[in-house]
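The chains shown are only part of the set, and none of them has been moved.
Going in written order, the chains are labelled A and B, and every chain counts its residues from 1.
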Amino acid sequence: MSKSSKGRYFEDFEVGETLVHATPRSITEGDQALYTALYGARFAPQAADSLAQDLGLPAAPLDDLLVFHVVFGKSVPDISLNAVANLGYAGGLFLQPVFPGDTLSAVSEVIGKKENSNGKTGVVYVETVGRNQVGEVVLRFYRWVMVNKRDAASPAPEAVLPELPEALTPDELVAPLDFDPAALDTALTGSPHLWEDYAVGEKIDHGDGVTIEEAEHQLATRLYHNTARVHFNQHVESQGRFGRRIVYGGHVISIARALSFNGLANAFFIAGINGGRHTNPSFAGDTIYAWSEVLESAPLPGRDDLGALRLRTVATKNRAAADFPLLGEDGKTDPSVVLDLDYWVLMPRQG
Amino acid sequence: MSKSSKGRYFEDFEVGETLVHATPRSITEGDQALYTALYGARFAPQAADSLAQDLGLPAAPLDDLLVFHVVFGKSVPDISLNAVANLGYAGGLFLQPVFPGDTLSAVSEVIGKKENSNGKTGVVYVETVGRNQVGEVVLRFYRWVMVNKRDAASPAPEAVLPELPEALTPDELVAPLDFDPAALDTALTGSPHLWEDYAVGEKIDHGDGVTIEEAEHQLATRLYHNTARVHFNQHVESQGRFGRRIVYGGHVISIARALSFNGLANAFFIAGINGGRHTNPSFAGDTIYAWSEVLESAPLPGRDDLGALRLRTVATKNRAAADFPLLGEDGKTDPSVVLDLDYWVLMPRQG
């Protein structure tokens, strides 16, 4: 038996089985500094201990997406090393803030699988749960990936399709703090606009564009312990479908989130990810822009300090977002669109 | 009103107004590690807790220029997002060492403005002050930038020109420690040359050259929360004046400072920045060299442990600095020169 793993194929997944992912990872101020250098994120509670403490947190928590990427990355060697495509996410729920020094571990349960009609690939559904060092769940999400079969001749298993939530409801969201909105200094947080100021249907162009470099997305993806080969190996990818390394989709999510500070500076926390599609691949040299639409606005049950906004953030490549590109003339997703993300953020309410 | 900011134009600045910059930023060991990876700075007190403690500091402070870049970066969204050019710095004074864990915030006062004769742009003068989490001023500096007018037809305001110091005087400099020079081990600090060994007029070639990469200057500039667009967006800059992203001028300052270790290893602290000009833009692929001249040497009032050297450090691109390039045959700044920096450093005196 070979001691090095080639990753799991479609046949290797059993519905109901639990996969304990190696290796737990302590996340430190160093990781957060790298995250800042990679994306320039400036949301107040994550940027400054003093602002976090004003909000009732013990210190600046790690960026929510850094937590997401690390938990996701942990699952890659067991779930998606042979994935043809990451098809979707659902029900991503952030349950606890994570602080420098915490250690994250991850476990996935296989909750469904279905062979594709071509007989060569299948779709595997998993629920992945990330925990901190005292066992508290900090994040859980569902995802489904298209995975190669080891052997096209192996028989199709019985299809098991899980029921996945279309979107999280506001009462499911967990707010990580309990603070006095009067303590909020919007000069320091970067915007006067609070939860009440955002209207459903409102669209915001986030303005700036940032060009991706190979070294940047590789540093990011390794930081997350994500080992998917397409991101790192130009020797193989030069012969592949695109001739180039593909940027980890989560890298684009983090770029878009950082850009969204300009227009959504008080969207302090990501509370949930309802769904996301990487509609086109991104490559080094691409310049990423982003715009957002407010899909829904909801108070949080029992809270008068924070409200929830359901946002759609769309990232484009090599096309400014001032005209909110999404669909092309043919009614299909415009080729410039690389990300269509549906998520909940928490924002302070007027005091 | 749009919720995303396009930055302030010349008309938007009022002399006398105070701009509170978002977002305060906690700086950690992670930021210092990135600074090391970006520049390779090796000055002893910042490199090793043990050496800092030998000098009477509680721990290794952050690199002075890391502090400068973060305070500067905080001011960019409010001051220079629409800047055509950073015209100059003056009176930059470092007042307190900053340590990992400190949180920096910044405020600027508009101290002057004058429309240019072309009617399309104007010059704005600001004083920017950086503070730590207990409100102590750690750094203040003046800078002036050329900013676009929103509307060329808007009338010129009354010109207000502030009086700026040509250079700091030695008695203004603040030494961050009080130590016994006999405790100094120059084998560990990297050079036997102390304050008395440097003569006014002496020139030093710092020898090495380092090539800038796009990923490096982008990581650096984002680390400083500097959002100026010309550094990040190849999609736009490919159509711009240079066809390329422009490297943040402060990145070149930090490269030159790190190179200057070879010849100025005991220049432990930057105490003040008298002035600086970015005489030509730098781009990825450029190789930066540096040389320095001692402009002035002064004891520090009341101190026999440290002396001050006023230095001119000149950085060049794609040309070695062994012959101290500065002016071309036409008497103008040589096109290879990218930085001409005038600053005070503090260096131990002989015991």
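The working rule: a contact is a pair of C-beta atoms (placed from the backbone, for glycine too) under 8 Å apart; a residue touches a chain by one contact, two chains touch by 3 or more.
The model shown is predicted, which means the values in this text are computed figures rather than measured ones.
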{"item": "Overall number of sequence copies in the complex as this file defines it, 2 displayed", "value": "3"}
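By definition in this document, only the chains that are shown with their structure count from here on.
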{"item": "Subunit A and subunit B: spacing of chain centres that average the CA atoms, whole Å", "value": "36"}
{"item": "Subunit A - residues contacting subunit B, complex", "value": "28-34, 36-40, 42-44, 47-51, 60, 100, 187-191, 193, 197-198, 202, 204-211, 213-216, 219, 262-265, 285, 287, 318, 320"}
{"item": "Subunit A-facing residues of subunit B, complex", "value": "2-6, 20, 22-26, 28-31, 33-34, 77, 100-101, 103, 105, 133, 213-216, 218-223, 225, 227, 229, 232-236, 245"}
